[in-house]
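Note that one protein chain is taken out, while the other chains of the complex remain in position.
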Amino acid sequence: MSYNTFGRVFRFTTWGESHGPALGVVVDGCPPGIALSEADIQPYLDKRRPGQSRFTTQRQEPDQVRILSGVFEGRTTGTPISLMIENVDQRSKDYSEVAVAYRPGHADYAYDAKYGFRDYRGGGRSSARETAARVAAGAIARLVIPEVTITGWVEAIGHAPILYSRFDAAEIDRNAFFSPDAEAAAQWETLVDAARKAGSSLGATVTCEATGVPAGWGAPLYAKLDSELAAAIMSINAVKGIEIGDGFAAALATGEANADPMRPGADGPEFLANHAGGIAGGISTGQPVRVRAAFKPTSSILTPVETINRAGEAAEIRTKGRHDPCVGIRGVPVVEAMMALVLADQKLLHRAQVG
Amino acid sequence: MSYNTFGRVFRFTTWGESHGPALGVVVDGCPPGIALSEADIQPYLDKRRPGQSRFTTQRQEPDQVRILSGVFEGRTTGTPISLMIENVDQRSKDYSEVAVAYRPGHADYAYDAKYGFRDYRGGGRSSARETAARVAAGAIARLVIPEVTITGWVEAIGHAPILYSRFDAAEIDRNAFFSPDAEAAAQWETLVDAARKAGSSLGATVTCEATGVPAGWGAPLYAKLDSELAAAIMSINAVKGIEIGDGFAAALATGEANADPMRPGADGPEFLANHAGGIAGGISTGQPVRVRAAFKPTSSILTPVETINRAGEAAEIRTKGRHDPCVGIRGVPVVEAMMALVLADQKLLHRAQVG
Amino acid sequence: MSYNTFGRVFRFTTWGESHGPALGVVVDGCPPGIALSEADIQPYLDKRRPGQSRFTTQRQEPDQVRILSGVFEGRTTGTPISLMIENVDQRSKDYSEVAVAYRPGHADYAYDAKYGFRDYRGGGRSSARETAARVAAGAIARLVIPEVTITGWVEAIGHAPILYSRFDAAEIDRNAFFSPDAEAAAQWETLVDAARKAGSSLGATVTCEATGVPAGWGAPLYAKLDSELAAAIMSINAVKGIEIGDGFAAALATGEANADPMRPGADGPEFLANHAGGIAGGISTGQPVRVRAAFKPTSSILTPVETINRAGEAAEIRTKGRHDPCVGIRGVPVVEAMMALVLADQKLLHRAQVG
Partner (left out) sequence: MSYNTFGRVFRFTTWGESHGPALGVVVDGCPPGIALSEADIQPYLDKRRPGQSRFTTQRQEPDQVRILSGVFEGRTTGTPISLMIENVDQRSKDYSEVAVAYRPGHADYAYDAKYGFRDYRGGGRSSARETAARVAAGAIARLVIPEVTITGWVEAIGHAPILYSRFDAAEIDRNAFFSPDAEAAAQWETLVDAARKAGSSLGATVTCEATGVPAGWGAPLYAKLDSELAAAIMSINAVKGIEIGDGFAAALATGEANADPMRPGADGPEFLANHAGGIAGGISTGQPVRVRAAFKPTSSILTPVETINRAGEAAEIRTKGRHDPCVGIRGVPVVEAMMALVLADQKLLHRAQVG
């Protein structure tokens, strides 16, 4: 597996920098005969698109996707599907200071340490703009797993969580925060506004659930469904933690409390709990697959931070430019996309081995 | 990448079941000329070995490793290194009930759903015995990264955490719990004993730190150091959560609180904090790389749990046999091994691209 | 490794169909800091470009390459390099008949058998137009291995071979056939003209040599240099045979006749022969690496051939459209590109393992 490729048999390779002419993704291994047009992809990009509310970066990118290959007469052919999104609203002048001093929390210093230099404009390759390519690929992945429904939401911004007693899936797309709890959304409006005005930023947790995953996807060891999900979601910018099912709470439980008992049901086995998040021994159990991701607060803040410059001298930096005050929010469609991509890959992998 | 292989250029492939004649691992891509004998591997296996205290399973396995290839006149040749560990103390009769009824929390049901049948003896391939192969491979990985020191410890068992004010690295190997806090170890003795006697089990969290990792290992996207660590550690049996640096706590922080400011130091840049756990943008920063893993409580408990049998009928199961009351404890050498394996791979991968 | 990706650490993924809007390639794993612009790639595309003489297809494609990512201020950044070439002169109407009846020797029937349908325009993905993407990637590969010089030539068209006694490397780029023998080129002019006018086609053999490859690239087994070259070159459209060094002639030789004796030389070992084609045990010896490829005659001919249509009924087909009367000719830059791509990958892979 390569530096910029993910997946085993349903694979994708992304390319592009924040301020380059375009970004894109090549999806390889997609089954043939699936109806596909730009209209199947665009809605997911629109969901992730910046500049739609004051709670996200004000960079205006239409994020119009174009299919360049792999589709003939409206159906996938089984050959690689190349998707391209042109960058429109790059303002490279904003990044002059960044070229010299390292922004703490950003990849700046690590990139220079690795490669000797970097495309500093908007973070270059390490920009969250790359996630547009994942979201586009994820839209195709969803078509490979029509039996699965994937739904993500913000579970908390900073110290303000949703209440699951108020959970309403229909609410998620009605507010600017992908919140299933209208009251939490209202609260977050104040919170994020305050952070934005202060030039500060907030962390968030995102939960994502896939229903309809049959029992049997995954593998006993290094292609484990949970291991793949962890890799996929930890590769998203700003993610610092992953949980499957109860996650860290499971470490506090006893074996009795953590058990997911089963009983015969009308349509096969029924589970009385889902502490495991739908995965046992790396393989799906037929229950909803549930993951949770921790997004750190955006590293770009207006408060001056002590740092060094390329010459190794002391410096101070305030990160201007256009940024999301809480990157976790726009993380929702990206987590969903990664989950779709992993599940599509696992479905095909399962088919390879087991038929 | 394959079902039972991990790594990109320094790769390993494990094989073997809990109650088969042996288990093993093939390490491929190891650089040539490294001094290697069984004596370099055995201490790590001994650390992981069961039956050493009453707090782990009473299965008695000597876990003697044998090098079958890849070493000539005491040095690695650059060809694949095959390691084998014979199983000695298999008691398959313990598992007669398991053959029929699914143990909740175990891979039993998912395996049958995937493969149609399974080696039910001791969990077969899904047994934590497989981790012996990882630990053996990890010992070789450590020799590939002599500049790095990897240290893991149990941070909490159930609701009882260590206190970092009492942290003493030298203490870790002095107690049966890999606890850096002697007082916590004493407390855990009571706790684990009680769970063991009750036929119950406990969860735990394990922290692992790698010092000496230079800035620049990792990659911008899908070979990200954090993504690789997440995949590697989430693939360990019973792990349900992963954090890099502050992990989920970062989701509660503001950008100011989460910053890792830098300043010029005597030997290059100095960081004033390490919320990021030594990784920015998927690439090491030169700070200690720090990960945390949540281990769920052992699923094997004596309390009867509602379940179904292979025919789909209602059943009840109490999991007898020999089990760890807290699998997280013996997870410490396994997490260390996975960290070593990922770092060795990333070192060679970095060398491939950057020289 | 994926369906449309080649390489281990220096990898490329191609996409695009003959009559789609564009084709392209993503090069991943390229070392950072290499000077790169379109001007480094275009000359190789121009060499492969159709429509330059009457001996190749008359499709007019400017094959202008555009770098979309991975380069900043004129140097590679270490991130994926996306290259795109727009298709300009597609005439899809030529292919109406092909949509229905299978062209013997083409991928038509096999594609339909695999995927259930296909993009029949110009062969879709199986068109030799895809090789433009390889040639573009190969131009970047050459920059990764500046110590190596790669030179290919046509060795024979049909039954008319060059004479090595007349070999003149400078002649290769002076004629329309990449012939190092001016007399052979003159002879081929008549031969290919006759085939073209008759609507027939001719096979060819292409030889390619890499000088400057140091001893030590390659691997003992499945990443063997010869195995990789065989895979790479056999993946080119119309190639049906591969030889390393003496190839099939070695099967006729005795051990004495086939030996490549060595003696001490001024700059290290000297070899007295190169029957092995510069590779022993899968690893380069420091001699020129030499491969030979057999290109079958173009399957598109004007003589009617018995075939079947999509319904499985008897049919007859004459392949109109614009075709190369001898695809082997334009195979030269493609074989060169594949050799560069394999050698660049092996260089980096060697660096990974051995440093």
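Letters A, B and C name the chains as they come in the text, with residue numbers starting at 1 for each one.
Basically, a residue touches a chain if its C-beta (ideal position, glycine included) is under 8 Å from a C-beta of that chain, and two chains touch if they have at least 3 such contacts.
Remember, predicted model here, so these are calculated numbers, not experimental data.
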From the list B:Pro50, B:Pro80 or B:Pro180, which touches the chain that is not on show?
-> B:Pro80
Pick from C:Ser82, C:Asn175 or C:Ser284: which residue touches the chain that isn't shown?
-> C:Ser284
Full-complex touch with the removed chain, picking from A:Val9, A:Ala198 or A:Ala273, is A:Val9
Thinking of the whole complex, not just what is shown, which of C:Pro50, C:Pro80, C:Gly245 or C:Pro288 touches the missing chain?
-> C:Gly245
Residue positions on chain B contacting the omitted chain are 2-5, 9, 11, 13-17, 20-24, 26, 28-29, 32-33, 68-70, 72, 75, 77-82, 84, 114-119, 124-125
In the complete complex, which positions of chain A touch the hidden chain?
-> 8-9, 29-32, 78-79, 220, 348-349, 351-355
Touching the unshown chain, chain C contributes residues 1-6, 8, 14, 102, 104-111, 113-116, 125-126, 130, 156, 158-159, 195, 200-205, 214-224, 226-235, 237, 240-248, 250-264, 268-269, 272, 275-277, 279-286, 294-301, 303, 305-308, 312-314, 328, 350, 353-354
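Just so it is clear, only the chains that are shown with their structure count from here on.
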Rotation in the CA alignment of chain A with chain C, degrees, nearest 5 = 180
What whole-Å value do you get for the distance between chain A and chain B if each is reduced to the mean of its CA atoms?
-> 26
Would you mind pulling out the distance in Å between where the CA atoms of chain A average out and where those of chain C do?
-> 39
Per the C-alpha means, the centres of chain B and chain C lie apart by a whole-Å value of 46
Listed in rising order, chain C residues that touch 2 or more other chains are 9, 29, 32, 78-79
